[in-house]
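One structure follows; several queries about it will come next.
The complex appears here minus one protein chain, its other protein chains still in place.
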Amino acid sequence: MTASTIIFYLLAAITLGSALLAVTTRQIFRAAIFLLFTLIGIAGFYFWLHYEFIAAVQIVVYVGGIVVLIIFSIFLTQQSGEELPKQRWSRTLFAALAAFCGFALILTQLINHPFPSANAQAGSPIVTEASVANIGEQLLNIEQNGMALPFEVISILLLAAMIGCIVIAMRQAPIDNENKPAA
Amino acid sequence: MFETISIASIVMLPLLGFVLLALFGRKYIRRFSGILGTLLMLASTVFALYTAWHYFFVMGPVNGAYQTLLPLQFNWLEFSPGLSIDMGLLLDPLSVMMLVVVTVVSLMVHLFSIAYMRGEERYPTYFAHLSLFTFSMLGLVLSTNIFQIYIFWELVGVSSFLLIGFYFDKPSAVAASKKAFIVTRFADLGFLIGILILSFQSGTLDFTTLIQRLTSPEGNEFKNAISSSFIGVSALTWGLVLVFIGGAGKSAMFPLHIWLPDAMEGPTPVSALIHAATMVVAGVYLVARLFPVFSVSSPAMDLITYVGIFSALFAAIIACTQTDIKRVLAYSTMSQIGFMMFSLGSSGYGDEAGLGYTASMFHLFTHAMFKALLFLGAGAVIHYVHSIEMKDMGGLRRLMPVTHLCFLIGCMAIAGVPLLSGFFSKEEILLAAYQSNKAVYWVALFTSGLTAFYMFRLYFSIFWNKNYLSHSSDQHHGEGGALVLLPLIILAVGAAGAGYIPFGKYVSSDGRPLETEFHLLFSIAPVSFALVGILLAFWLYKNKNERPEAIAATFKGLYHAAYRKFYIDELYLFITKKIVFPLIGRPSAWFDKNIVDGLVNATGNSTQWISAKIKGLQSGKVQEYAIYFLAGVIGLLFVFLYVIK
Partner (left out) sequence: METPGLYHILFISTALFFIGAYGFFTRRNLITMLMSIELILNSVNLNFIAFNKYVWPAKLDGVFFTIFIIAIAAAEAAVAIAIIINLYRSHKSIDVEKAEEMKY
């Protein structure tokens, strides 16, 4: 029973518990906060797996950006103190059933599938450490195994998303007032 | 070839008349319609007379018997080899005689109608219907095939329906036409079943083959038909009885006679043509056509005899009390047809035994003449007086001399006054009845006395009795022009002279000329009965007096029952309204509406229900779509991983 194992199970408990509570709670603000804890739990998993950079990105973007965005939108669209209406029980039942069946099926397949585990091989295989330097080098590399193109595509996507958000959320100009005769 | 065309044109010319007048009459031909119809009819009559002369005199009997000719026959609808509905023209003594009767009487009626129906708004339609009727009747008598005769039978019924209901804005006329059609259609059900039985037993629908197969005692069909029986009666008899039921409906035999008096709602020339001379004898014609087969089955023959004689007596009693002159004539027709029927029923087959057959056909021929004459005369009287009731007439002999004379000739003919045609034909019938069945003979004798009585009651009431009170609104238009009087005169000549034709030489049960003798002593009995009847009518009706009412008061019950036609109509209404409708009609309607329709509706409704449920899948809600999506994916995964290896 190493510390690593204990931490793993703790993280698992936090993540899954918060996720469950996020999807079932009736108060929307609490759902947002539970989402926050879930995302932090995921970041914890990244740390446990020694992928620090990704963990950092997760916290900065997801927790610091998206959850905040969500909280702002909660404020903009409704009174956050009100309780959410309850879903009818047939929907809840079928959704739970579908989710559970799917979970069971996928899990069965996964557990029975022998993934070629690198740890089980003899000797020490090559491990590329996921340091910032390595990631940065490969990200902007234009030669083989380089991710320059996807990088640029993502940036265009972000631009498009920004413009799109502004257009969608823009308040319509008051055209009616200009066309109305003096009355 | 010429013969085929000329014979075919006898039938086709009236059809052409119908098509032209029906399509173009109202708009283009208009007032010329009567003349067009009559001209086509005249051509048809000329062809018919030519054919008759050619058949009887130029060709004559071959090997002692008249030939059965088939100038035209083509296979129309084949059910199986040997069983097919053919359409064709059959010439034998019976059909040639009928050709002459139908065409001549139709021509007379056409002529009469030109003047009688003048001023009628639907003048072209009337002539179109008349042509249709003539076509159907001619097709009926020239049929080679029992199914062909059924087709034309129905066509004749339709024409009768159209003509009876000609004044369709009169509810009584509409009701009468419906009654006629429904009663005859109901009888035709029996006819159809009879056709099926007979054709099944003999394996063919063709007349000559059917008769030959069902009358040869060694043949298989005959033995089969006699041996297979149902409720104790052989199949052959069943078939014949059912066919006779069809004939009885058309010929207004008891109890299917109820439509004939009401059919007098139609125009009078129509009554003359259809309900006196031609359509109502279709039943007699049918029995005569199948006579060889009928004569094999004595139960069927007995039925025909008893139905005929009963109808004759029944109608004669009722006719003594009626006051509508057309109804008197209608019942008289029913009575005379009863005579024809029982004469056929009591006849044998071949040579001397077939006297009844010849007598019946002879009476058919003479009856057509004098009955058409009587109806047309009645039409002229009704037109003059503007009423159908006897109480509105009287003393018309001075005001309508020609009509009076012709009507008198007609009455004398029907009463059996010597030297006129009715005397000869009735005497032959009575002779045939005397030779086969004495009881029938005595009843027939009494009925002919009654006939003389009620006919002369009619005559005296119209032309003598009181003086006609002319209404101030009449501008007297005289008796009627040449077109009205000419047919009357021609028919009067026919009624007087037709008795001198040696009928047995031409028409007999087996085609061989039959020598008929005239028995002077025998005719004393009928003539004396007729004379008694005439004198009684003279005593009661020549001058207006109280005696008829006194006699009616003495026989109050019988008189009243006869006046109300023995309540047969009420009985029919009772049966249909109280029994058939609630016990059979209503449950069937319920069954049809709820179960049969219900099943069909159920398929429709369930389809709609299912489609509404499926439609509900498109709820517009994203989450539901997502659930279906995921469930589908999981399902497919499951199927591909575990079910299909």
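Here the chain labels run A and B in written order, and each chain numbers its own residues starting at 1.
One rule holds for everything that comes next: contacts are C-beta pairs under 8 Å (C-beta built on N, C-alpha and C of every residue); 3 or more make two chains touch, one makes a residue touch a chain.
What you see is a predicted model, and the numbers here were worked out from it, not measured in a lab.
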item: Touching partners, among the displayed chains, of the absent chain; value: A, B
item: For chain A, the residues touching the chain missing from this view; value: 1-2, 4-5, 8-9, 12, 15-16, 19-20, 22-24, 28, 31-32, 35, 38-39, 42, 45-46, 49-51, 53-54, 57-58, 61-62, 65-66, 69-70, 72-74, 76-78, 84-85, 87, 91-92, 94-96, 98-100, 102-103, 106-107, 110-111, 115-119, 125-128, 130, 134-135, 138-139, 145, 147, 150, 154, 157-158, 160-162, 164-166, 168-169, 171
item: Residues in chain B touching the chain absent from view; value: 615-616, 618-623, 626-627, 630
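In the analysis below, only the chains that are shown with their structure count from here on.
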item: Between chain B and chain A, distance of the C-alpha-averaged centres to the nearest whole Å; value: 98
item: Touching residues (chain side chain B, partner chain A) in the complex; value: 623, 627, 630-631, 633-634, 637-638, 641
item: Touch list for chain A against partner chain B, complex; value: 91, 94-95, 98-99, 101-102, 105, 109
